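Omission of a single protein chain aside, the complex is shown with its protein chains in their original locations.
Each chain gets a letter, A and B, in the order it is written, and its residues are counted from 1.
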Amino acid sequence: MTFETLLPYLMAAIFAMAFPLVTGYLVLVERKILADFQARLGPMRVGPHGLLQPIADALKLILKEDTVPKDADKFLFYLAPLLSVVTAFGSFAVIPISATLRIADLNIGLLLISALAAVGVFGIILGGWSSNSNYSLLGALRGAAQLISYEVALGLSLVTVVMLSGTLSMQGIVEAQFNQRIWFLFGNYGLMLLSFFIFLIAAVAEVNRAPFDLPEAESEIVAGYHTEYSGFRWALYMLAEYTNIFIICAVAATVFFGGWLRPFANIEWLAYPMDAIFPAALLFLSAWGCARMKLFPFTALLGISGLVFLIPAVATALSAPFWFFLKVSAVFYVLIWFRASWPRLRYDQLMDLGWKRLIPLALGALLANAIIGML
Amino acid sequence: MDAALFYTFAAITLAGALATVTRRNPVHCALGLIFSLLGVAGLFLLQAAELLFAVQILLYVGGVMVLFLFVIMLIHLEQAARLRQYSRQWPVALAALFAVFLEIYVLAQSGLPGLPPSPQPRLNAGGNTERIADSLFYVYALPFEAASLLLLIAIVGAVWLARKKEQPQ
Partner (left out) sequence: MPTTYSELYFPVLVQVLFAAVVAASLIGAGLFFGKRNRNSAKDSPYESGMKPVGSARERFSVKFYLVAMLFILFDIEAVFLYPWAVVYRELGIFGFIEMVLFMILVLSGFYFVWKKGALDWTLNPQRKAKDS
């Protein structure tokens, strides 16, 4: 057993064990950013600037009672959240973090993500149906119909990416962007911007985010499909939701923004500025921000990592994951921005947008891209 | 490892299929069918048909089974399930089962004629997807176009089935 053969299993274990905690902090980041949009402070009480809030939430959830409603289908009620989590985590396997850091480089990577997302629908349907509650059933139906409606538009917009890359492998798509010297976002003389636009809307709907969070619209149907869930079983649904958000951000970063590639990856003399100076500058800036918030341990930590990034060997090793996670964070920020900006759609508006606007638009974009791509 | 995986997937397929026909609750039946289909997807993968593996999950599990569950919820099958099940077809089923086993036995004895040895799959070069595209768009171009006709008929049929008897005011 060499390190190379063990690496995929190691990464799988790290993903599976770290992501419950990461989810907690994603929620904190989201709450902080939303608070910022609304000129509030957000969580401040638990730990400095609410930094221990996720830990407190997790402890609280563990101590909660795990209730099962009367007349619920117990077996399905237990199984459904597990199904959601497992399908969400499966997609990690094909997301490449750098040229070597990945669990598996599959020829059908992109299709596997769609397939797992399609199976994830059952977590919602079965969970809502087995609860034996009216709100849960309504949420489940809405959720399932919404997911399958937007899956079509999502799939069609990804087909245009495949036309440019000529492969379904996530690794191959990034390499194609390197070889063609362009991020696919700007491919086909800018026509791919339309595809990205469709992808982004469909992706937000796929992960049930505002303004498409009808399956869990609290003003109409309490909490939708997970109304009857409590304790850690409820937390599993949240875990699956935030994992899916991370996955969809990672897919956007990989297929449209060049994945782990730095900007202008083909220009040699930009290697050191992009791989070392930019990350270091960003880390120093964050260190300064932490100092202003009086979080001095973080200042020290970020400052030292910034200095470490200036070493050329470290920069070449770490720049790929750095750029990947920076792009993922940028897309995640945009998703929160959406949530802060737009009110929820009505159900008929949602279906109209999906079937009557996005699908025809996606087909048009596909044909136009096909014609331009062949010229 | 291949043999172990084959038996695991085969066991999942068979157990799912058994659950599908033995469970009373139609939603449980559907779940059994989902696992059975996932097992078949795994078997496809062991045959190096990775595109089929993904399509099996995407279409059958993610599409057809969602439709099944919708239909189960739509027509309120639980009440039907509480009634006593009348299945008078079991002698016919047994006969069909026997015929299939006989067929498999004869085939296993004589060996399959005319199948060329499958080429060793090459990873990441001229993969499964390209080969399927090749046969789909060159060799079987006409059946491929006929498939679109079939889809058209299915769309019209679905709308016709779900039509309203009278327009509500």
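Heads up, the rule we're going with is that a residue touches a chain if its C-beta (ideal position, glycine included) is under 8 Å from a C-beta of that chain, and two chains touch if they have at least 3 such contacts.
This is a predicted model, so every value here is computed, not measured.
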Checklist entry - Which residue from A:Tyr25, A:Phe197, A:Phe325 or A:Tyr347 sits in contact with the chain not drawn here? => result A:Tyr347
Next on the checklist: If I consider the whole complex, including the chain that's not displayed, which of A:Leu76, A:Leu106 or A:Ala315 touches that chain?
Outcome noted: A:Leu106
Item to check | Those residues of chain B which, in the complete complex, touch the missing chain | outcome: 1-2, 5, 45-46, 48, 50-51, 55, 58-59, 62-64, 66-67, 70-71, 73-76, 78, 121, 123, 129-130, 132-134, 136-137, 141, 144-145, 147-149, 151-152, 154-156, 158-159, 162-163, 168
Checklist entry - For chain A, which residues lie in contact with the unshown chain of the complex? => result 8-9, 12-13, 15-17, 20, 61-71, 78, 81-82, 85-86, 88-90, 92-94, 103-106, 111-112, 129, 131-137, 141, 144-145, 148-149, 151-152, 155-156, 159-160, 162-163, 166-168, 222, 227-228, 231-233, 235-236, 239, 347-349, 351-352, 355-356, 359, 363, 366-367, 370-371, 373-374
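By definition in this document, only the chains that are shown with their structure count from here on.
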Checklist entry - For the complex, which residues does chain B have touching chain A? => result 25, 27-28, 31, 34, 38, 50-51, 53-55, 57-58, 61-63, 65-66, 69-70, 73, 123-124, 127-129
Next on the checklist: Touching residues of chain A toward chain B in the complex: what are they?
Outcome noted: 73, 75-76, 79, 105-108, 111-112, 114-119, 121-122, 125-126, 129-130, 137, 141, 144, 148, 151, 168-169, 172
